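All protein chains but one are shown in place.
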Amino acid sequence: MNSFPMEWYFTALMMFVGFYCMLASRSIVRQLIGLEIISKGAMLALLSAGALANNLVFAQALVLTLIVIEVVVVGAGLALLVKNFRVNGTTDIWKLDSLKG
Amino acid sequence: MNLILIPIFLPLATAAAVLLINEKTKYLKEILSSAAALVALLAAGDIFLQLPAEQHLSLPWISAGLSFTLRADALSAFLLLAVSLFSAAISIYSFSMPDKGSSKWFFFNLLMTQAFAAGAALADSLLVMLFFWEGLLVFLYTFIILSQDAPGARRTAKKAFLINGVTDLCLLVGITITGYIAGTMNMSEIARNKLTLDYGWSVFAYVLLMIGAVSKAGAMPFHTWIPDAATNSSSPFMAYIPAAIDKLLGIYFLARASIYLYQLNGAMSIVLMTLGAFTILAAVMMAFVQKDYKRLLSYHAVSQTGYMILGIGTLNPIGIAGGLFHMINHATYKSCLFMTAGSVERRTGTNDLTKLGGLFRLMPLTAIFFLIAAAAISGIAPFNGFFSKELVYRGALDSGHPIFFWAAELGSFLTLASFLKLGHSVYFGRLPENLKNTKEAPFSMLLPMASLAAICVLFGFGAHLPLERFISPALSSIGVQHGELAGFEAGKLYFLSVIVILAAVINHMLGLAAGGGKASKASDHIHYAPVLKQAYAMAENRVFDIYELGMDKVVPVVAKVMFSVDRFFDWVIDTAPSSAAGFFSDASERFHNGSYPLYMALTLAGAAVYILLAALNGGLK
Amino acid sequence: MDKGLLAYLLIPLLSAVLIPFAARGRRRLADVIANVTLLAGLANLAWLVLRPSMISGGFADIPGDGFTLLLVGTVYLVGFCVTFFSAWFMEDGAPNRQAYYSLILVSVAAMTGVVSATDFFTLYVFIEVLAVTSFALITTDDSGRGVEGALKYFFLTFPASALIILGISILMLTLGSLSFDNLRIFMASGIPSSGPVTFGAALMLLGFLIKSGVAPFHTWTPDAYQGAYAPVSAHLAGIVTKISGVYAVIRMAALLRFFDGRALALSDLLMFLGMLSIAVGAVAALRQKDFKRMLAFSSVSQVGYIVLAAGLGTPLAIMGAIFHLFNHATFKTVLFLNSASLEKSAGTTDMEKLGGMEHAMPWTSWTSVVALLSTAGVPPLSGFWSKLLIIIALWQAGLRTYAVLALLFSIVTLAYFMVMQRKVFFGKRSRAAEVSTEVPAPMLAPAVLMSALIVALGLLFPYFYTYVRMVAERILI
Partner (left out) sequence: MTNDYRTLLYALAVFFSLWAVISRKLLISAIMLALVSVLVSLIFFDFGAPWAGVFELSVCAGLITVLFVSAVSLIRAEEEKHPESRARFYALPLAAAIFAIAGWFYLPQFFAEIAGWTRPSTGGGTIGLALWDMRRPDLLGQVLMLAAGVFVIKSIFPRRSEK
């Protein structure tokens, strides 16, 4: 019996927490934290699958790329956050509702 | 380029070109359209001369079953020749006609009508014919409405359009049913295995086809727009469409439907002959009392249709030959007569018989052409009308129902009487003071009149020529076996016609005497006779006009019903959907409120449902 | 990765890197470099595809599967139109002009990468690059709405990335590889229960659906398009979201071999979402007050058609989907560029404040008419043919209800566009119409070019049909 189901179970739990955070939090920073947690979960899932398939090297290669992507995405997110703070004067994403109809 | 396309596409192309020409240019349009008509005439002649080799053309159209098929068999080629001939004649006649409306649009309509008429004549597929036939309807409307800028013209155009539109609809339904029953739309294929009137649907289809055909020809009771058009549109139009093209096409298709496509029985023959006889009598009665040159002629145009329908209705070869021969003859002399009316109108400015008189001295050529054509229409030997009427009479006698023969003879009597009145009041008698300076019509108007009058004479003296060259091949191409189609024969019928002539002259004398010597009142003794007086009064009030009846009585009721039906549909397709759309888009507007958590929740919930569905149905089995 | 097309990725990247250095003090140079790069690529592609020998040979010599090439061409075409338009649209003092062009070029490079990827992970990587560039592009004009749109785009499409990674994990586990070919071979091999592979593919597909803005994941679309910097909304709606989502959906539909009867539940689900999207987009578009927002909802609806066809997956449907993808790029670009022209000239895209603009801006008005008629599928414009293909495919597959609904909503499309045209261009002259004038010719040129393309494609449909059939044959093998 391998530990894969347990690993993915925890991963699912982690992603649940992340999604809950993105759903519930008003602060854009916390949204980004939720996003980070989900990304971590996805990475863990990928690596664990790679380990099970005896393809760890391949999975590592993918995770390296994912980390680079994550950095840039989070960087872009934080940049947007700061710009939003400057332009709209808020960090509360729930208050952003000028576009509607 | 197939030769058969020239008579159709050359006028079409020329019509398009005419529209591009500036309205101010002198004679360019006229020359162009006359040239096109003449070239088309040459092509038609060539097609005719190449017989018995039939030109034909078949292009794939909507699908394999429905191809664009044209075929010039002897009847079609003959008809095409006639259409082209009259188009050329009218083109030339209209050269210097001033009151034909905008000349650009006049020639456009003329050429379009010619093209579509040629197409209808040549079409082998019923659908193709229907296409051209409906096209004619459009140009009939535009022709009338553009000929005068007056409310009357608009009203008449609408009337003509509606009457012909309704009957064309009948034709459409008839053609659809016919094609369905026969399993093909190609007339030549249907003819190989003619349809019989054994059961309801085919009778229904035939009657619809017949309605379409006789209404195009202008028979009673679909004729009522023609006299109105006589007062509300130009002479060239009258000479062209009601006098020539419509008669040619209507009778052509009646012959096709009655002999070529369907195998008729005795009952239908009686129906046709009754319709013919009724048309002859009723219309000629109306014609007899008219006081307007063109209006009188237009009633005759209706009346003469009766002879053709009667001839075809006899179903025996002599009668059919007579019907077809009368068709071409009628087109010739009636065109000629309308042209003389146009000439007189152009030079004197009026068509009112009471204001005209003694023009023989001033317009001798016009008068002579009038006399020839009038003699021809009245069936005086040896002009062409005599021979075709003779054939119709013989056909009617042979059919075993002599009553139709007598009706036709009575019609002849009244025809002659009315032309005596017309001729007398316009060309003879006293010349009114204000017409002293009237001049002869110009050459461009005389030339077509002369040609048509010449044809009247030629087809009269040499009646065997058209019978052998045109009618006989046409008959055999629609599968009618016939014996000798004799020309002149000094038998009983000839003497009867002499008696009719004498009776008409006597009647005219009586009328003159009763009307105090005024030729235009020569019909009053019949007009105001005890019973007829009321009948005429009702006819003048359009009591018998189905169009006016429909417009007065039926249309308001139908309109009311249709309005409520329309409101209902309006509700179904407008109010209901727009309130539904309003409801949904309101909901959507409330939903898309810019709230991030709502959007996120929706996205996540959607994703969760999707994943569950994929996991359950995607099947990990 | 298709090596033949690598140049189309690298050259824009190099230009993008070049712009900040070369055009530091010379603003116009940034315009020139961006435009020349894209125009050169476009000319090169046109020569590759449209030379006479290629056309007469029925496009048999097209390298690769043809789909990639077509989309690279579309990417360059829309990219060129947008940069050309921006060169005149952008105020001279715009602080981030160089960065703007660099980002457009990077996004073009990323899109080329997306369409030439032959492996799901590569596809994902380029899609992420594309997404990141889009966030920044949306906020180009520093407006509050722009940032709002960008943030919503950022967060609402993020779950897609996680789902794609999960799908990739499952695929790696159960398929042993991530390349398109392996999935195709696996699906074609007829292994009776392909469950986990299908499940992995379904997760990825869900990610792509979120990225393409299919209902109920469409909520970011209107906000992002409406808030975006005007030319960028044309870029986004015309091509970016199509490449980052819809392209992958079509690709996966072909790989999963729906037409073979594989993964039927997924196919049904996809078609349902497509239809839902058509309906939601069309209904929501009916009452919009802002031109751009209405166009965004229309975009949701049109994407629905593509997804519906992709979900059906028969060769005819795939052809319709590809053709509609291309058409959507043309007509949406025209409409969004026209909305940008309106914004430039009249200062607003609020339909309540506009009216009678055709007097002031006749070219803008008439190119809009062409584009909207094409969107609604009026013959003989190109949109008609693609919708026809889709509806025929649905009908042939026996999905009468979907076919009728698709037809019905295409009428609704016409309805809301007519409302728009009446409110904005026709009707009573508004104050805005009196003060505004037609934008200069260079800004009209892209819209006119695209409109000409719409008409030409509609009229020359047989050639395009040959091409698209070739593509469908190759990607469905």
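Per-chain numbering from 1; labels A, B and C assigned in written order.
Note that in this section a residue touches a chain if its C-beta (ideal position, glycine included) is under 8 Å from a C-beta of that chain, and two chains touch if they have at least 3 such contacts.
Fair warning: this is a prediction, and the values are worked out from it, not measured in the lab.
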Full-complex contact with the absent chain, from C:Gly176, C:Gly347 or C:Pro442: C:Gly176
Residue touching the undisplayed chain, where the options are C:Ala136, C:Val249 or C:Val424: C:Ala136
Footprint left on chain C by the chain that the document does not show: 1, 9, 13, 16-17, 20, 93, 95-96, 98-100, 102-103, 106-107, 109-110, 113, 117, 119, 121-122, 125-126, 128-129, 132-133, 135-137, 139-140, 170, 173-177, 195-197, 199
Chain A residues touching the omitted chain (full complex): 2-14, 16-18, 20-21, 24-27, 29-30, 32-34, 36-37, 40, 43-44, 47-48, 50-65, 67-72, 74-76, 78-83, 85, 89-92
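Assume only the chains that are shown with their structure count from here on.
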Chain contact topology (line, ring, star, complete or other): complete
Far-end chain from chain A, centres as C-alpha averages: B
Pair joined by more contacting C-beta pairs (B-C or A-B): B-C
Distance between chain centroids, defined by C-alpha means - chain A, chain C (Å): 27
Length of the line joining the C-alpha centres of chain B and chain C, rounded to whole Å: 58
Inter-centroid spacing, chain B versus chain A (mean Cα positions, whole Å): 82
Multi-chain contact sites of chain B, meaning residues that touch two or more partners: 589, 592, 594, 596, 600, 604
Multi-partner residues of chain A (at least 2 other chains): 19, 22, 93, 96, 98-99, 101
Footprint of chain B on chain A - complex, ascending: 19, 22-24, 93-94, 96-101
Of all residues in chain B, those that touch chain A in their complex: 589, 592-597, 600-601, 604
Of all residues in chain B, those that touch chain C in their complex: 581-582, 584-586, 588-589, 592, 594, 596, 598-600, 602-607, 610-611, 613-615, 617-621
